[in-house]
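For this depiction, one protein chain was excluded, whereas all remaining protein chains were kept in their positions.
By letter and in written order, the chains are A and B; residue numbering begins at 1 in each of them.
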Amino acid sequence: MGFTMPLMNMLNVVHLNCSRLLAFYWLPRDGSTTAPDIHDMWNFFYVVAIFFTVLVVGLMLFFMFRYRMSAKRQKADPSATHNTALELTWSGIPLIIVMVMFVVGFKGYMNIDTPPGNSIDIKVLAQQWFWTFTYPNGAVSKTLYLPLNRPVRFEMTSNDVLHGFWIPALSVQRDVVPGRIITTWVDATRLGTFHLQCSEYCGDGHSRMISPVIVESYSKYLADIKAAANLWVGADGKALPLPKVGEKLYNLKGCSSCHTVNGAPGTGPTWRNLAGSQVKLNGGGTVTANYAYLKHAIMNPDHLNVQGYAKGVMPDNYVEQLGGKGKYERKINAIIAYMNTISKHSNSASMPPAGATAPATSAPAAAAPPAGGVPKVAAAHVAAGKKVAMTVGCTACHSVNGTPSVCPTWQNLAGSKVKLKDGKTVVADYDFLRTMILQPGKINVAGATMQMPNMSAALVGPQYHGDQRLNDLIWYINSLSKRSNKASQPPQSSLHSTGGGK
Amino acid sequence: MSEAVSVFGQEEIARKHLAHHFDTPQQQFDSGKLGMWLFLATEFLLFSGLFCAYAVYRAINPQIFRYASQYLDAQSGLINTLVLLTSGFTMALAVRSAQTGRKAVLIVSLLLTMAGGFTFLAIHAYEYTEKYRDGLLWGTLYNPKLQDAKPDQAAIAKPTTADLNAGWQPLNLMAKRGYAVSHSDIAPAAIGPAGVAVAHKPQVGAMVAAMPQPANVQLFFGIYFLMTGLHSIHVLVGIILMTWLLIRTIKNDFGPAYYAPVDFVGLYWGVVDMVWMFLFPLLYLIR
Partner (left out) sequence: MSTTTATPEMAQAVAPVKNYLKQTTTIRSWIFTLDHKRIGVMYLIVSLLAFFVGGMLAEVIRTQLLTPSGLIFHGGGAAYRQYNQVFTLHGIIMVFMVLVPMTPAALGNFMLPLLLGAKDVAFPRLNLFSFYLYVAGAVLAILSTVLGAVDTGWTFYAPYSIDSGSYVVLMVAGIFLLGFSSIFTGLNFIVTIHKLRPRGMTWFRMPLFLWATYATAIIQVAATPVVGVTLLLLIVERVMGIGIFNSALGGDPVLFQHFFWFYSHPAVYIMILPAMGIVTEIITTFSHKTIFGYKFIAMSSLAIALIGFLVWGHHLFVNGQSAELDAIFSFLTFLVAVPSAVKVFNWLATMYKGAIDLKTPMLYALSFIVLFTIGGFTGVVLGALSTDVVLHDTYFVVAHFHYVMFGGAIIAFLGGLHYWWPKMTGRMYSEPWAKFVCALLFVAFNLTFFPQLVVGAHGMPRRYATYLPEYQPYMVASTIGAYLQMIAFLTMAGYLLHSLFRGAKAPENPWGGTTLEWTTSSPPPTENFIGAPEVDVPYDYSLVEYDAAIGSYIRKEPMPAVEQTH
């Protein structure tokens, strides 16, 4: 397109000299390395648009008055009814201009579409109606921390419907599609606090699905995500008081998407002045929101009977979400301690028991060291598998601690001998576990009272990086067994595709 | 056509059916025919959405289509194809006999066409019940009772590495475009060197042992039921239209001067046939 170069050069000069200011009236200031390309395109467009709009409207107004009908002017002047050369000219010029626009726009877009190789990876999970960011060190936060002048790549997916990842100040936008992993990237060049706004309509809370975005120096970024990685420790490395931990949990576990803390109404009751207050029940009567009540409410939301709020809205898996048996109690205490700090009705009965309020010394975020023969390198997979087991619902039937249940316990299952209906015995090796999970109808285990559902749709497929989800789950099952061995573990090749980080 | 009007002295019939805004019966007939062709084009476009969904999902997940299509009964499909082709012939005969004014032949060929339509629907109903019995349904209802399914032994092909890799196409594309993609290269259990699946081979049928069930098989059955279901509805509408034609024929409405409705229903039936000619190979034959 050689002939377009002079035109482009000319327009470049024009936009550099006079339209920068005008452009900034429209688009936000450059906030990332891709923004200048977008601004260039915008400026080019702007000059062309202004020129042609002035031309068209100017001619129109001129003709309107120059050739206006009047007593003296009743008839049109004779003039040509067509002129092919003229038609071709005014078809050709717009054609050339839009083709130049296409090339400029496409070049800018290719830069936007191609992430650089040395980027920091941040995982983005969108769900109704909040964002969760997972950093390379495993930290999880509701605030997006971005280091200045470092390329960051986002691996995004959605838990439910479409969402839109949109940070106007950094000129980055991409839809987040459930069932797909969508990537985009940004290299921020401007310090400050901005907004990530959901741009694809996602239901009731769409307009509240806004997260703060903090662009800060690399060292500050590292400190922030380090602090975010440990629930119990603050940015200064010192143990946090329990209410502060509760506040973190309030933001991390999605409580904040339904419960406000400033007294404003929400999908759920506000936490402002809740602890220690009288809660009105359906059908009259009240109950005091003391410690026991609040704890019960978090653990068994379906038992709630609060006036003005429907049942079944609040998820009933908070015990699992807070780390499951042995872990959740302290976190619930932290949340209730936080509720007490924002309630004027707070009293000793609504506070967690005295022992619980002491600052925690340490609390490892990952699971206990893998048992049996599971290698240390698989720890991230074990943790990921545990999450899978809870989200998919395995733990609804299978216990992990040997407790008998409708289905076989997972404790010491991997690597053990399993009796089949036809009297044969097989070893629960990797293939067995895999077949059992993906094609449960194929194996008839002796003593089984119910058919296990086919889990393949929830575990394997391109949206889960192939087998990774399944293998994580099998790693987890192995970690629960002292009989775990090479044959019962997923192949070593599954280890490099980690879920948690490098 | 215009000669036909004068030769058989059926001008009166032609005039009777001429709407006020047309100048000649010929103009009216031509308008009707153009309108019918346009309508049939929209019918094709209605199906095109489903063909498009088929193509997209087949391109992304060839393993699903490869695996699931063996559960379709190609024999019933073939019989249905022959039935529809025959009914297409009798329909053409009906149009011809309406043009030439042979009322008895017209009635018989309409009846035969309707019989073809009913046979087609009956065979389809049989196929649907089989699928229902085997739990080979769409979406969340998919709950295969593989022991009961009778796969076509001859058609079983061992999957190649290429097949299995093909399943990862979206990821491969992502990898090509510079995204880090992690995917497992473990062979699925059933074709692995050892494992429970092999031990239980006789119990679950050779087919399953030869080809592991991929994820999301329900997608194929969703598309199968949608496409054949929409087509069957069209067959049903065709039968209703023919009933209407039959009544009008008995009332002596049609003759060489006026047979447009028979002609148009004939065109419609042709399109119903044609859509099936695409559905049959796409769903039943291509593996």
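The definition used in the following text is that contacts are C-beta pairs under 8 Å (C-beta built on N, C-alpha and C of every residue); 3 or more make two chains touch, one makes a residue touch a chain.
Everything quoted here is computed from the prediction, not taken from an experiment.
Considering A:172, A:378 or A:418, the position touching the chain not shown turns out to be A:172 (whole complex). The residue from A:266, A:323 or A:440 that touches the chain not shown here is A:266.
Contact with the undisplayed chain is limited, among A:94, A:285, A:315 or A:402, to A:94. Touching the omitted chain from chain B are residues 19-22, 27, 30-31, 34-35, 38-39, 41-43, 45-50, 52-53, 56-57, 60-61, 64, 138-141, 173, 177, 215-216, 218-219, 222-223, 225-226, 230.
Against the chain not shown here, chain A presents residues 25-28, 34, 37-38, 41-42, 45, 48-49, 52-53, 56-57, 59-60, 63-64, 67-69, 73-83, 86-87, 90-91, 94-95, 98-99, 101-102, 104-113, 160-162, 164, 166, 168-169, 171-175, 177-180, 182, 195, 197-208, 210, 258, 264-267, 457, 461, 463.
Just so it is clear, only the chains that are shown with their structure count from here on.
Residues 114-115, 117, 121, 180-181, 183, 424, 426, 429, 431-432, 434-436, 438-439, 441-443, 454, 456-457, 459-462, 465-468, 471, 490-491, 493-494, 496-498 of chain A are the ones touching chain B in the complex.
Across the interface of their complex, chain A is touched by residues 60, 143-147, 167-171, 174, 177-186, 188-190, 192, 194-197, 199-200, 203-204, 208, 212-216, 218 of chain B.
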